[in-house]
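Subset of chains shown; positions unchanged.
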């Protein structure tokens, strides 16, 4: 069980690719075959595996989640931390706080077009703690 | 591999915190370092990690999912078990039937504000079987 904490600050609200950082932890573990688990220790940022070829897919995804999460904004009561707070919790609930990916030949067994993304939901983009475990 | 079945009945429809019950299984396992996996053996209840500080965040989340899942209620054909049946399956599909959380120093490596919730979607709140596995 190889475990490591990463601290990552997204440059802006939205999807920020972290495939490279996770692949590096997998390589350091020197595990030939097993699983990689990524856990985000926050409730206003999440994780997503998505297409990493065409940036327009990311832009449309970000816009979709923003419109969906704010469509009921006039009904929110949890508003002390600003208008992006409650939509952040909703986007987190609709996506993932953890991902598990197979490791084969010391590499993440991702599909050709799959990238791992930190989905930052706050406008301020605070540093985020991710906990990566490699085992098998 | 330490495995244990829990039976939990939520007091009402919505988010019910179960962090304490899961932490207890982790302590019983006496595993220093590894993973904790929680699986709900139903399709009308699910799991969610969310903010456990301010109850208003939970209330807004419950209301958001209720409105989203019932927004197309007039089009449902699967209605034999009552008006909360199909929205239950939708809320389950939009959230998680399983969670995996790292274990460090015999404790769940949750972030400061993260709590584990059983998300009960039925009005009747039947007892729910959860299967917890601790390994590493």
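The chains carry the letters A and B, assigned in the order they are written, with residues numbered from 1 in each.
In this section, a contact is a pair of C-beta atoms (placed from the backbone, for glycine too) under 8 Å apart; a residue touches a chain by one contact, two chains touch by 3 or more.
Fair warning: this is a prediction, and the values are worked out from it, not measured in the lab.
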Whole-complex copies, counting every chain including the 2 in place: 3
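Criterion: only the chains that are shown with their structure count from here on.
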Distance from the mean Cα position of subunit B to that of subunit A, given in whole angstrom: 20
Subunit B residues touching subunit A - in the complex, by the definition given at the top: 33-35, 48-51, 54, 56-57, 59-61, 63-65, 67-68, 94-96, 99-102, 104, 109-114, 136
Interfacial residue positions of subunit A with respect to subunit B in the complex: 1, 3, 37, 39-43, 68-69, 72, 75-78, 80, 86, 89-90, 92-94, 96-98, 100, 129, 131, 133, 135
